[in-house]
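For reference, the structure discussed in these notes is given below.
Yeah, one chain of the complex is gone here, protein chain that is, but the others are all in their spots.
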Amino acid sequence: MIKASIIGATGYAGIELVRLLSAHPKVDLVHLVSQSFVDQPVSAVYPNFKGILDKICSQLDIDQISEESDIIFTSLPHSTSDRIISALYEKGNRIIDLSADFRYRSAEIYEKWYGTRHARPDLLEASVYGLPELYREEIKQTRLIGNPGCYPTSALLPLAPLMAANAIRPDTIIIDSKSGSSGAGRSPSPGLHFCEVDENIKAYKVACHRHTSEIEQELGIIAKHDVTVSFTPHLLPVKRGILSTIYAALAKNLKFSDIYDIYTNFYCNEPFIVLHEEGSMPELKHVNGSNMCHIGFAVDNRTSRIIIVSAIDNLIKGASGQAIQSMNILFGIDETTGLLYPGWYL
Amino acid sequence: MIKASIIGATGYAGIELVRLLSAHPKVDLVHLVSQSFVDQPVSAVYPNFKGILDKICSQLDIDQISEESDIIFTSLPHSTSDRIISALYEKGNRIIDLSADFRYRSAEIYEKWYGTRHARPDLLEASVYGLPELYREEIKQTRLIGNPGCYPTSALLPLAPLMAANAIRPDTIIIDSKSGSSGAGRSPSPGLHFCEVDENIKAYKVACHRHTSEIEQELGIIAKHDVTVSFTPHLLPVKRGILSTIYAALAKNLKFSDIYDIYTNFYCNEPFIVLHEEGSMPELKHVNGSNMCHIGFAVDNRTSRIIIVSAIDNLIKGASGQAIQSMNILFGIDETTGLLYPGWYL
Amino acid sequence: MIKASIIGATGYAGIELVRLLSAHPKVDLVHLVSQSFVDQPVSAVYPNFKGILDKICSQLDIDQISEESDIIFTSLPHSTSDRIISALYEKGNRIIDLSADFRYRSAEIYEKWYGTRHARPDLLEASVYGLPELYREEIKQTRLIGNPGCYPTSALLPLAPLMAANAIRPDTIIIDSKSGSSGAGRSPSPGLHFCEVDENIKAYKVACHRHTSEIEQELGIIAKHDVTVSFTPHLLPVKRGILSTIYAALAKNLKFSDIYDIYTNFYCNEPFIVLHEEGSMPELKHVNGSNMCHIGFAVDNRTSRIIIVSAIDNLIKGASGQAIQSMNILFGIDETTGLLYPGWYL
Partner (left out) sequence: MIKASIIGATGYAGIELVRLLSAHPKVDLVHLVSQSFVDQPVSAVYPNFKGILDKICSQLDIDQISEESDIIFTSLPHSTSDRIISALYEKGNRIIDLSADFRYRSAEIYEKWYGTRHARPDLLEASVYGLPELYREEIKQTRLIGNPGCYPTSALLPLAPLMAANAIRPDTIIIDSKSGSSGAGRSPSPGLHFCEVDENIKAYKVACHRHTSEIEQELGIIAKHDVTVSFTPHLLPVKRGILSTIYAALAKNLKFSDIYDIYTNFYCNEPFIVLHEEGSMPELKHVNGSNMCHIGFAVDNRTSRIIIVSAIDNLIKGASGQAIQSMNILFGIDETTGLLYPGWYL
């Protein structure tokens, strides 16, 4: 059994880790660290665990957690866990960090978009971007994984195959994403009040959202040159899920079946990628509750553009599920262990 | 492995059976009968199954389904499956029926409240009301289970212990229930249009809902005399879940701790009953996605009443999960097999 | 034109006053006091006013507001505006207070339920409970109105006629209310986060909500003896509206038509009371956006109970609209001025 601990266990991503790992057949949950709820049972904070899981939230004790854990998930806001991760890394632990801190190749890019100094730029080389569909081999060999952002996951999975096949013109990529409000985290704020979100939709951080840089980094690596994209996030009156509608000019004259082949070749045997047939498009309710990424597309001959729609559950494939997928890879067990269930359509 | 078939697999209760049974470690799904979607994969109707379950919906073939199944779930509207259930029962099959047809002791009561003749009143004696917390032993010995209604489950589980202990006055019971709209089924109708349900709540079938008779039957059995209750269902702008707020006059001077003891004695070791501590009350989000029934209560000295709040997921403990719980009992396996997971708080 | 000012103009009740008064044909809005948004235009806080209303929020200046206003609405949390109201009252102003502070006949009751001393018990005698359907004449002759609570309005309007006619037994009254979350106000808190309210319903303050005492005061006045009721509020995943389902034992053998007559006699010519015909019941969407109170009921011969359903918009008939109705009465203009529009069904 893999002994797993979570630092930041009572945030929305953290508690989703708890939920998924508590049902994972190869994992024992060891420490659930939550500064806000020390000594309280998880089920007092999230009563859906009553009668199922009675673990107590604990204070952070780096030595103990380091010694007693095979894998440590850190799920804290960016730039707040560097000391913890540094310490654990030095002690030889394996870490999957759900913040943005170890997603970047370049500290400079991180610092520009996050407006803060990176505490350990030297560790960026050692860390791997935890998108298994692109970095499976690298994940196997690292001790520090920067778990991808939710929006980037929803954009990169549908775009990577087309970029790799030179099927689209990189300078024409537009990503219009719609996210459930759990993506904004658990802390109350005026903009997350029920009365503000319900019956509403809004675009936010237009032309300046940090995830833009993460998308551009990864697309640039595939393209082997700098790529600049337009990315607009929107806040939906739903709890979970990201639907991204992506536009790009086709680089050449391609039919639906050509693109379909590109996808099936690139993602052959990927357990968490679902490609929709012509005329069918992903919806949030196809993926909420699952680790799947659904991809559908239309080729528009009138405009010579492709329109791609992707759907993920932001808390699972966009955060905790993806982290567990990386953990499975890291420990050499079947990558789908504890992750292969349908979403809840209702 | 238990070979299970579902007749009516693409309704909302049916597809929830598919979802739960496809993850049940002791079950093989054999036939998924759906007249509306014959020869189509389940995943074409419910795309959340894409990449997970590729079973094809089939036409009803009673001989084949009888021969090839250890257990058959029938999930059709009341009074529509009597011929099917009769045939299967004669052939010696074990059946769990999710309609109202086999929940009643008296055909007369059924006929009065459902306004239709009962096709097989002779089978009512053989059938068992499938509420495991009350009829566990009887379930073990039957071949025909009438799976309880969703509202009655939400009312009976909190009321049964108090009735059995003579703690409340039966003639004062008022059950005010609030249900998600999946309870109304999958068929489109004006009243289920998104624009009609969203941002709304309404009471319906006030003083005449059929589930009243089911609640009264079971409370009457416990009380050993006729019991008449007020039951008012409401339609909520949510997909899942039933919250019932129940009022009754206390039969004697009882404190919170007295009632608490009544519950813990009655439900000692019940895996799917969660009792809240004083000051805490169940919410829909505590149970949505799980087979749990949460119960909380307050003793109001000012009015000498108890106010009880219960919460269940109408599609799980209120339908498909409860049916699987009965199946587990019927086959002598651990009652919680395939059912012990937390709900999804988010 | 009536010169009206609002103290606490940017809370949810305050801004609804602004919205309704800005369309009132006999009112000029003079001062909109909001400590949080001093010197900002209302339309910066609530952009729905852009292009419609450009008034600037101001600091509280009691002398100026006193001099320049014919009527002052105070819309602040209870026990926070006593100094302001005292000062304005001494200066001879007319005040409609939307807090709980001036709704009570007895300071003792207020202090017991609100857990705080009443600052000006001497003013309680002068103040009038601003429910026009019960206190129209008293409203005409006062300078200080305690605007009723939202839940009490939804309970008293359907109960008052039956109490006055001795049609129900007062000791059997149970009020099960479901409210939209705007009733909890604008301040962010964990329990009002979108992800906590959406797809959820919960009962809260069971057997101890303060509005119980307000309901009991008014029912007791009609009954001419103490009345004790059970009142349970629930939080709905909608923005607006209160639906109350009310149960009571009939005091005598009454048919639907008898009760119907009691209502029509009591509320003959009331412009904001809508009585539903037999078989029809109020829903939130019948009243959201309007000043109406819809009332429907069923007589249940099986239990000898009446079940009444009432619906109001908590921000209009439950707060700001009712306050304007009182203002109209106070100034001798048609009571429906600025208030007679249908709700928004969609």
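Which chain is which? They are A, B and C, in the order written, and residues in each are numbered from 1.
Here is the rule we go by: a contact is a pair of C-beta atoms (placed from the backbone, for glycine too) under 8 Å apart; a residue touches a chain by one contact, two chains touch by 3 or more.
Keep in mind it's a predicted model, so treat the numbers as computed, not measured.
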{"item": "For the chain not depicted, the shown chains it touches", "value": "A, B, C"}
{"item": "Per the touch definition above, residue among B:Arg83, B:Lys112 or B:His193 touching the missing chain", "value": "B:His193"}
{"item": "Contact partner of the left-out chain, one of A:Arg19, A:Lys50, A:Arg186 or A:Lys285", "value": "A:Lys285"}
{"item": "Listed residues A:Val238, A:Ile273, A:Ile295 or A:Leu315, member touching the removed chain", "value": "A:Val238"}
{"item": "Omitted-chain contact residue, chosen from B:Ser182, B:Thr232 or B:Thr245", "value": "B:Ser182"}
{"item": "Contact set of chain A toward the excluded chain (per top definition)", "value": "174, 176, 178, 195-196, 199-204, 206-208, 228-230, 232, 234, 236-241, 243, 245, 247, 281-285, 288, 298-300, 302-303, 305, 307, 309, 346"}
{"item": "Absent-chain interface as seen on chain C, which is shown", "value": "12, 15-16, 19, 22-23, 46-53, 182, 198-199, 239-240, 271-274, 276, 280, 282-283, 285-290, 292, 294, 315, 340-346"}
{"item": "On chain B, residues whose C-beta touches the chain left out of the figure", "value": "12, 181-182, 186, 188-190, 192-199, 237-239"}
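Convention: only the chains that are shown with their structure count from here on.
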{"item": "Gap in Å, rounded to a whole number, between the CA centres of chain B and chain A", "value": "36"}
{"item": "Centroid spacing, where centroids are CA-atom means, of chain A and chain C in whole angstrom", "value": "46"}
{"item": "Set of chain A residues in contact with two or more other chains", "value": "12, 182, 198-199, 239"}
